[in-house]
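One protein chain is absent from this view; the other protein chains keep their places.
Take a look at chain A:
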């Protein structure tokens, strides 16, 4: 059972890293950003390119995430920023187009064949009678650290406070004289960097392929809806809850594992109105 729980927590950790950017983008900018799936995949492919050159896991991860930041800046500046205040349909169409174009670009450069990666840290440790892989445990720890770091960032930094204020009352922030777009842009890049990190951490226990962003995006949207759009704590709890739901359902009846995520999402949509700025 412990290995099932750890598997669920690992999925939850990855879902959290990907969902938090989506959640903040929607909470602040009211933009549904399908291009998030692209930066998730792009981070992995940058990692695939850099790992052989750098020869070491951590520098390759850091540089890959760093390379995703300017790409996400361009997506925000050239596409997403033009969609502020527009109908949500335009955002879906435009960012989905970015995802399609980016995915095809990855296919052109790397090909469409899945690329297997091995876990950078092998081995396991014993806990409550179960043998738990160290790498998966580190993924969970990384997600918890990111959550704590983001919580601290939003509580202590001025950028974080401005964004928190904008989640409450965007017009109020603007009327004080602050250009919210500048702060949203920073949040967009942080969210994109975390999605790339999630992709890189997950790829060794799944596989890299150009369409990997499409699949995970649906799961991430489910997390955002269950956790509450723009709700940082809710996203964290929802990601781990849904990760555990996948793994426990998978243990009982594997075919239903991922379906349960969308069942949970449907239940939330049925019984709770969507909040756009809750904390």
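Simple rule for what comes next: contacts are C-beta pairs under 8 Å (C-beta built on N, C-alpha and C of every residue); 3 or more make two chains touch, one makes a residue touch a chain; residues count from 1.
Here is the rule we go by: contacts and distances are computed from a predicted model.
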Protein that the absent chain corresponds to, by UniProt name, given "Arginine N-succinyltransferase", "Branched-chain amino acid transport system ATP-binding protein", "RNA polymerase subunit sigma-70" or "Photosynthetic protein synthase I": "Branched-chain amino acid transport system ATP-binding protein"
Absent-chain contact - pick from A:50, A:173 or A:242: A:173
Residues of chain A in contact with the chain not shown: 158, 161-162, 164-165, 167-169, 171-180, 279
